[in-house]
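Sharing a structure, written as structure tokens. Questions coming.
Complex shown without one protein chain; remaining protein chains in place.
We just call them A and B in the order they show up, numbering each chain from 1.
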Amino acid sequence: MKNIKYYAFPSTAKEAVALLLNKKYKAMALAGGTLVAKTLPDTVETYLDIRNVPIKGIKLQGGNLVIGAGATFDEIDRSKLCRSWAGGVLSAAAAKCSSQLIRNMATIGGNIARPHSFNIFPVVLLGLDAKVRLAVRSGAKLTDLPGLYAASLGLRPGLDSLITEIIIPAKTRKWRCEFIKLAKTESSWESYIKLFFSLEKKGRAVQSRICVGALSPKPFRALSTEAAIAAGAAPQDCAAAFAAELEAARAGEYRSAAASSLLRRFLEAVK
Amino acid sequence: MNNKNMIEAKKGFFEITLTVNGEPLELAVKNGEFLLDALRRHGWKSVKKGCDTGDCGSCTVLLDGKPVLGCLVPAVTAHGRAVTTIEGLGTVRKPHALQEAFVAAGAVQCGFCIPGMILSSKALLDAVPAPTEAEIRKALDGNLCRCTGYVKQVEAVKNAAKKLAGKRRA
Partner (left out) sequence: MDATKLKVVNKPVTKMDALGLACGEPAFTDDMDFNGLLHAKLLWSPHAHARIKKIDVSEALKVPGVKAVLTYKDLPRVPHTTAGQGYPEPSPYDTYTLDNKVRYVGDRVAAVAAETVEAAHEAVLKIKVDYEILPAVLNTFDAMKDGAPVIHDEEDSKNIPDAQHNIAAKFDFEVKNGDWFKEADHIFEHSWTIPYLQHCAIEPHISIAYFDNTGRLVLRTSTQVPFHVRRIVAQALKIPVKNIRVIKPRIGGGFGSKQEVLEDIVAALALKTGKPVKLEYTRKETFISSRTRHPATCRMKAGVKKDGTITDAEMEITLNTGAYGSHALTVMMCSGSHTIPMYRVKNNIRFIGRSVYTNMPVAGAYRGYGATQGFFAWECLMDMMAAKIGMDPVEFRRMNYIKLGEGSPVFKAMGEGREGVEQVITSTGLFEAIKKGVDEIKWAEKKAKYASQTGPIRRGVGVACMMQGSGIPEVDMASATMKMNEDGSFNLLVGAADLGTGSDTILAQIAAEVLGIKADDIIVTSSDTDITPFDVGAYASSTTFISGGAVKKTAERVRDMIIEVGAKILDQKKEDLRLEGGKVVAADGVSCSLSEVANTSLYYYNQHQITASASHFAHTSPPPFQANFADVEVDTGTGKIKILDYVSCVDCGTAINPQLAEGQNDGAVVNGISHTLSEEMEFSSNGTPLNASFRRYKILSAADTPPVRTFIIPTWEPNGPFGAKSVSEIGINGPLPAVANAVYNACGIWLSEAPFTPDKVLAALKKKG
């Protein structure tokens, strides 16, 4: 932070993006700040505080759940809307983020802006087929979570664009979901593994999302496990498929064993 | 972007306006300084440095009523906001109900974490007047204490909640 020359407090997303794109300022956008403020690159000369940008609300829009990127973990934890959506999995995940003091500061936008194994929300948003809206030079851009972390996006949120909202599609509203942070203690930052499971039955068809976080900076979907579930395999067989998939992802013996037994438990409970 | 929304460094310092414990102030903040260091440098010694990495909570202050980590908040970002430290909650002559409750419950051992712990409790009781034990433990989970095992601190918050509820009814 030692090279900061300006602190800017823009009041609209447009204003913020204009400032980010102005070469004079060498700006970086921060919301809650938390760890990013502590490790700000020395190349940054303008600290762009986006707290006045109106991107905080949590609302229903066209049947979708729309979470402003500036919503804090604490706000998501307490939001009635989030608590009722998909069995409250977003709130449950928000509550699992380190400590109340961090939850009061850190935002969902900040949490997903860069891939990191500490992050809480990406694994959940991946599983909920969420879309992310960014304010960019030309206006707005919409992407899904894998797209946000793909090189093809061509953007660096916070440096040349701003994440403004996260859109959780209407179809997920009643999904049966579970978020698990398997860690040494409840308030550990680090975890062995983060898991998101969801399952929905439509007649005979079973659709699931089995997502894995914390093994690598970006979360991933366990597609062969999902396929096994869709094929109607027994819970222990789905769990075995999951264990194999995790082993292949170099999760190691412990994580594979623990995560697969958690999946089995989830599938048995759903039945 | 108009200038009102921008603060520029002058000779390595940023001039900010804010309120600390209700008092409007202009503070000169060093470049790169976090709120914890700025407050201590200006005399608010109750804000403690236990880790400087956002993990212990002894630097907790209320920023616009929300408990945050002073060591992670760039001091300039407190511009235009209200900061509350434990000095602003109550004093030895006129303590706040939470401070009294912590003392009465024997929840203060070394006392280093206590200002932060009480400020987190204050924000909890402001939002949830009659919290459950789980809610108390969750609200305090960022304020590490190595002395007490949290037993008497949780008890203190419960007692303070009852006392404050009584005051409201009265």
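Here is the rule we use: a contact is a pair of C-beta atoms (placed from the backbone, for glycine too) under 8 Å apart; a residue touches a chain by one contact, two chains touch by 3 or more.
Worth saying up front: this structure is predicted, and the values here are computed from it rather than measured.
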item: Interface partners of the hidden chain - shown chains only, full complex considered; value: A, B
item: Positions on subunit A where the hidden chain makes contact; value: 99, 182, 184-190, 192, 253-254, 257-258, 261-262, 264-265
item: Residue ranges of subunit B at the interface with the undisplayed chain; value: 44-56, 58, 85-87, 89-92, 95, 99-100, 102-115, 118, 136-138, 140-154
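Note that in this section only the chains that are shown with their structure count from here on.
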item: Subunit A contact footprint on subunit B (complex, rising order); value: 1, 5-9, 14, 31-32, 34, 53-55, 57, 60, 66-69, 71-74, 76-77, 79-80, 120, 138-143
item: Contact set on subunit A toward subunit B in their complex; value: 1-2, 4-11, 15, 18-19, 33-35, 37-38, 47, 49, 51-52, 74, 95, 98-102, 104-105, 186-187
